[in-house]
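A protein chain is absent from this complex, but the other protein chains hold their places.
Up next, subunit A:
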Amino acid sequence: MAKQKYDYDLVVLGSGGGGSVAAHLAAKAGKRVAIVEAGSLGGECPNFGCVPTKALLQAAWLYDAAKHGQPFGIRSAAVGYNYPSIKAWKDTAVKNTGVADSRSYHESAGVRVLGGAAHFIGPHQVSVERRHVSAANFLVATGSYWHIPDIQGLDKAGFLTPREAINLLRPPKSLFIVGSGASGCEFAELFSAFGSKIYLADVAPRVLPREDQEVSRTVEEIFSRQRGMTILGSSKVLKVSREGALKKVVFQRGGHEQAVKVEEILIAAGRLPNTDIGLENAGVDYSPAGINVNQYLQTSARHIYAAGDVIGGYMLTHVATYESRVAAHNLIHREKRSPDYRAVPRVTFLNPEVASVGASEEDCLRRDMAVRTALAPVSIIGRSNTSNFREGFVKVIADKSGRLIGASVVCPRAGEIIHELTLAIQYDLLASEVASTLHAFPTWSEAVRIACSKI
């Protein structure tokens, strides 16, 4: 990279998935590297996102399974929970990631850790707590933050974001969730398991609006019929106010104004990239959707790369770490690589899990692509019988030649099952090739074989 003109060869802004991988790869390649972290080392996922929410959901599922053991001859009259203990379990899971103590891990790998918020003060310089740090190259991996919609009265009435919701000491008696994407649905699942009355609202007409229609229908059916949630699609929250100990939420739906009173409001209405870091001073172009990058993850300033949530896109931890690896390669090597997003698996941790990869049917219709689809309900396979679980399906989408281009799975362990289809799409396999592969009996994956055989 550069001579000793600069303090470092590479400064990485952000120690989450998008930043730390590249920092370590560059240090391993002999570069002088520093990571700047304004908040908690490790970023959003291990501290406030994936790890704590999935730990809480694990407790919720165990409790739910224990309460419903009667068909299997399990008596569950005495099953209960202690929510502070559940929160303590969550804290243990977060602590077990080791990120809180990762400063020494970074330093021992040759990555200097600088605490504080970085702000660009020039193309090759950032200010970190008034200390000026220069570098030949930068990787911006500053992540994202929860978007708070402009709703009258919301600030005054008070609300939670997922960051606060994971630290509650008891589940709210009633909860109005704004946003029915993956996070909103997961929190709906979590708190409904512990008895909260849930209202799940979104301006989109269905829950999980980025998934295929069948996924949304199945999840809505389970949420409303089995969990007693009130699903409010095509609903726009107009205003919020305090009424005694409760919060009144007024929303518009189907042209009519309605209101409910709840104990708490959770805003899970999407995330926005953290771009307010003086990018203009470095000549880096960006928009509200994120930092603009080319196919090599290079910004408009060629010595500055960006990866992870800050460039928009999927906003998933595994995509951030993947982009971090690609950015590191491009920073170190002359021959550059582009990230391949054809087979990005994404999972919503409900019960049953929801997972998808590749293109959705709606994506294909929007692009006028001729596709073939097939769906296998899990109720027809042996594992459904032995588990007494009948909701869910595997849906596959293939192009005209039968090559797999997309899939959705709603069933237990969908988050594991999806990886077979991810591999198939990544390596351009035909549906018939997957169908002719042995799948063990009795597993949920048999539904993959059956769906592929129908293409």
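Brief remarks follow.
Quick note on the criterion: contacts are C-beta pairs under 8 Å (C-beta built on N, C-alpha and C of every residue); 3 or more make two chains touch, one makes a residue touch a chain; residues count from 1.
Note that contacts and distances are computed from a predicted model.
Hidden chain, UniProt protein name from the list "ATP-cone domain-containing protein", "Xanthine dehydrogenase YagR molybdenum-binding subunit", "3-oxoacyl-[acyl-carrier-protein] synthase 2" or "Sarcosine oxidase, gamma subunit": "ATP-cone domain-containing protein".
Checked against the full complex, the one of A:H24, A:K90, A:H106 or A:H119 touching the unshown chain is A:H119. Taking the whole complex into account, subunit A touches the unshown chain at residues 116-117, 119, 121, 127, 129-130, 278, 280-281.
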